[in-house]
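Some notes on the structure that comes next.
Of the protein chains in this complex, one is absent; all others appear in place.
Per-chain residue numbering starts at 1, and chain names A, B and C are given in the order in which the chains are listed.
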Amino acid sequence: MSATGIAVEQHKDYIGAKIGMWLFLFTELLLFGGMFLLYSVYRSKHPAEFHNAAAELDTIVGTLNTIILLTSSLTMALSIAAIHRGNKRLCMILLAITIVLGTCFLVNKYFEWGAKFSHGIYPNSEYLLSFEKGEILFFGLYFTMTGLHGLHVLVGIIVLTVMLTKIINRPHRGVVFEGVGMEKLQGAHLAVLGERDERVWESEAIDETVRSVAISFKYLPVGKRIRVEEYANLETSGLYWHLVDIIWIFLFPLFYLIT
Amino acid sequence: MEDESPKHGLVGYGTYFLTWFALLVLTALTVTVAGMKLGSLSILTAIVIACVKSSVVLFFFMHLKYEAPVFKIMVLVVILVLAIFIGFTFFDVSFR
Amino acid sequence: MFESLSNIAESVNTAFFFILVISIAMLVLITFLMVFFVIKYSRKRHPTSKSIEGNKLLEVVWTVVPTLLVLGMFYFGWVGYKFMKDVPEDAMVVNATGRMWSWLFEYENGVQSDTLWVPLGRSVHVKLESQDVLHSFYVPAFKIKQDLVPGMTNYVWFTAKEPGEYELFCAEYCGQRHSYMLSKVVVLPEDEFNAWLEKEAKFVSEREPSPDADERELTEASLIRRGERLSKIKGCSACHSTDGSRMVGPTFKGIFGRSTVVVANGEEREVVVDEDYLRKATLNPEAEIVKGFQALMPPQRSLLDDEELDAIIEYLKQLK
Partner (left out) sequence: MGNRAIAEHAPAAGFYEEKGRFSGLFAWIFSTDHKRIGLLYMISILILFSVGVVFGFLMRLELVSPGKTIMEPQTYNSIFTLHGVIMIFLFIIPGLPAAFGNFFLPIQIGARDVAFPRLNLLSWWLYISGVVFALLALFTGSGPPDTGWTFYAPYSTQTGTNVSLAVFAAFILGFSSILTGLNFVTTIHRLRAPGMSWFRMPLFPWSLYATGWVQLLATPIIGITLLLVIFERLFGVGVFDPLKGGDPILYQHLFWIYSHPAVYIMILPAMGVISEIIPVHAHRTIFGYRFIAYSSLAIAGLGSLVWGHHMFVSGQSYTADVVFSLLTFLVAIPSAIKVFNWVSTLYKGSIVMETPLLYALSFIFLFSIGGLSGLMQGALSVNVHIHDTAFIVGHFHYVMFGGTGFGFFGALHHWFPKMFGRMYNKTHSRIAWFFLFVGFNMLYFPMFILGWMGMPRRYYDYLPQFHTWHLMSTIGSWILISGLILMFANLIRSLRKGERVGSDPWGGSTLEWSISSPPPKENFEEIPRIDHGPYEFKGASKE
C-alpha cells in the first residue's frame, strides 16, 4: 500500500492516545490531590496560622505568575489550533512563546524561593521552627506543593521543547492511516478538499483488503501540512501543559490569597 | 461508536482569546475578592472561582467540550473520587 | 478466651458470636453446595451440561439476604463500640505514657508505676499519650485496645471483673524491642488497691524536702533504692541491661568509671564515665553516641527532674 513511497508507520490510534493521556492526567491530578487533602486538613486545623503565614508570600508575584501561566496556556492552545489549520510556522512560534513563558514562571519561582531562603525560611530551618506549628505546616506544604508543581512545569517545558524540535526537523509529507478502524473505510472514497471544501482530488473506492492508507502531499506546498502522529503528540503534550495550569489555578488562591 | 474525526480542529482562535480573557478577568476577580475582608467566605469564593477557572481551561483549552461523552464521564468520575477522598477524611478530622 | 473479664469483653464476645455463627453457616452452605455439585454434575454422571444464564430472583435473594445480615453485624459491632467510647464520669483516671519500649502509669496523686494497678469493679479511665512513635495499649483479657499517638491524647476505659494479673501488650509496631514492650494490669480488691496506692504515695512524698531536714533526709541506701525503681519506671531498663548483656543501649553493669569510646560529630573520642558524663548522656544523648550503638534514646530533660536524675545516677554508680 505504500505506493506513494511513504513508509507505513506503526499505527497510531488517535483517540486511544488521547484516552491514555487523559488517564495519565488523572493520576497527576490525584498525586496533587493527596497534597490538597493534607492542605485542607491542616488549614481547617490551623486557620489563623495559615492566615498569618500566607502574609509572608507576595501576592503580586503570585498574580504575575498566574497571568504568565494562563497566557502560556493560551499560546499552547493556539499553537495546536494553528497546526490543525496546517500553519506550521505559526504553530512553532506559538510553541516557542509557550516555552518562554513557562521558563519565566520558573525564573519568578526561583527568585521567590530564593527570597524565602535568604530570610531563613526553608524546611527545618531554625528560624522556621521558631514559628507556630500551623505556620511551619503552611511553609512545609508551600515548599512541597509549589516545588512539585515547579517540577511539573519543568517537565512540561522539556516535553514541549522536544515537540518543537520534532516539528522543526521533520518534513511532513503525508498522512498515514492504519490499523484498527480501517475496515470502516471499506467502500469509502478519500478526498482532498480545497479552500472552500471543494474536492480537489478523490480516490477510488477503498476495497476490503486495505489495511492502511498513506496519502502523500507531493503536490501541496511543503510546510502547510503535518503528519497526524505529530499533531496527536502535540495535542497530548498540550493537555499536560493545561493540567499544570489547572493545578496552579488552585495553588494560587490557597497560598497567596488567604491573608 | 466514538467518532474518529477530531471535531475540535474547528475551534477558532477567537474562542481561545475569549477563554484567556475570561480567565484573566476571573483572576482579577479572585485577587480583588481576597482583598476585601470577607472572613470565612473568602476561602469559599476563592475555591469557587478556582473551580470555574479550571472548568474553563478543561472545557475550552483542553477541548473537553468537544470530546465524546466517555471523556466527560471519566473526568467527572475522577473529580468525584478526589472529592470523596478529601471529604471522607473530614469524617475523621472534623469530628475528632 | 471467651470469659468476660471486663465489662467491655462482654459486648465484644456477643458481636463476635453473632458473626461467627452466621459465618460458619455461610461457609458450610457454600462448601457443601460446591462439593455436592462437583459430585452430582461430574462429567461421568452428567455428560451434557445445561447453560443457565442466570436467575433474577436468585440474584435479588442473595443480594438482599447478605445485606440484611451484614447490617445486623454492623449494628452489633456499633453498639458494643459506642459503649467503649462512653466513659462513666466517676471513673478513676490514670495517665499512661508509652515510649520505646516501656510503659509509665501515673495516678492522680502523683504515684508512678510501670505496671497498671487497678481496683476491682471500679471503672478506670486510662488516658494515653506517646512520647515518641505510635504504640498501642492492648489488654487481651479485657478486649480493649487503643493506639498512642504522639501529639494527641487517646483513651480507653474498662471495669475489671475478676482479680488477677493480666498481660498488657504494645500492639502497634514501634521498633526493635516492640515485642518486649510488655507490662501487666494487676486487679486488686478495692481495699488492697487503696493500700497499695497509699504505700506508693509515700514513695512520692519521700522526695519532698522537709523543713525538718535531719529527720527526713534520704539515706544513701534509700537513694539507691529510689534510683533502681526510677530506672524501671522511667523506662531506662527497657534498653539498658544490668547484667552485662547487650540490649539497644550499652549495659549499666559496671558503667561508672568505665572508659568508653563515643562518637560525636563523626569523630571518635574516649571518655571515662563519671557523674558529669552520665548527666550529659541522659539529658542530651544525641550529642555523643557510644560507639557501636544507634542514636535512639530520646532526650530525658522533660522526663526527669534533678532529684530523679540524682537518684538514678547514685544507683548507676554502685552497679558493679
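In this section, a contact is a pair of C-beta atoms (placed from the backbone, for glycine too) under 8 Å apart; a residue touches a chain by one contact, two chains touch by 3 or more.
Predicted model only: the values in this text are computed from it and were never measured.
Peer 1: If you put the missing chain back into the full complex, which of the shown chains would it touch?
Peer 2: If we consider the entire complex, the absent chain touches A, B, C.
Peer 1: Which of A:Ile15, A:Ala81, A:Ile121 or A:Val153 sits in contact with the chain that's absent?
Peer 2: The one listed residue touching the chain not shown is A:Ile15.
Peer 1: Any idea which of C:Arg122, C:Lys145 or C:Lys161 touches the chain not displayed?
Peer 2: Here the residue in touch with the unshown chain is C:Lys145.
Peer 1: If the missing chain were put back, which residues of subunit C would it touch?
Peer 2: 1, 9, 11-12, 15-16, 19-20, 23, 26-27, 30-31, 33-34, 37-38, 41-43, 46-55, 58-59, 62-63, 66-67, 70-71, 73-74, 76-81, 83-85, 132-134, 136, 138, 140-141, 143-147, 149-152, 154, 167, 169-180, 182, 294-296
Peer 1: Would you write out the residues of subunit B that touch the absent chain, in ascending order?
Peer 2: Within subunit B, the residues that touch the unshown chain are 70, 78, 81, 84-85, 88-89, 91-96.
Peer 1: Give me the subunit A residues in contact with the hidden chain, please.
Peer 2: Here the touching residues of subunit A are 13, 15-16, 19-20, 23-24, 26-35, 37-38, 41-42, 45-46, 123-124, 129, 132-134, 136-137, 140-141, 143-144, 148, 180, 183.
Keep this in mind: only the chains that are shown with their structure count from here on.
Peer 1: Report the inter-centroid distance (CA atoms only) between subunit A and subunit B in whole Å.
Peer 2: Once rounded, the distance between the two centres reads 16 Å.
Peer 1: Provide the C-alpha centroid distance between subunit A and subunit C, rounded to the nearest whole angstrom.
Peer 2: The computed centroid separation for subunit A versus subunit C comes out at 52 Å.
Peer 1: CA centre of subunit B versus CA centre of subunit C: separation in Å?
Peer 2: 49
Peer 1: Could you list the positions in subunit C whose residues touch two or more of the other chains?
Peer 2: Residues: none.
Peer 1: Find every residue in subunit B that makes contact with two or more other chains and list them.
Peer 2: As it turns out, subunit B has no residue touching two or more other chains.
Peer 1: Taking the touch rule as given, give the residues of subunit A at its contact with subunit B in the complex, in rising order.
Peer 2: 14-15, 18-19, 22-23, 26, 29-30, 33, 36-37, 40-41, 43-45, 59, 63, 66-67, 70-71, 73-74, 76-78, 81, 84-85, 181, 184, 238-239, 242-243, 245-246, 249-250, 252-254, 257-259
Peer 1: Hey, which residues of subunit B end up touching subunit A in the complex?
Peer 2: 2, 4, 6, 8-13, 16-17, 19-20, 23-24, 27, 30-31, 34, 42-43, 46-47, 49-50, 53-54, 57-58, 60-62, 67-68, 70-71, 74-75, 78, 81-82, 85-86, 89-90, 93-94
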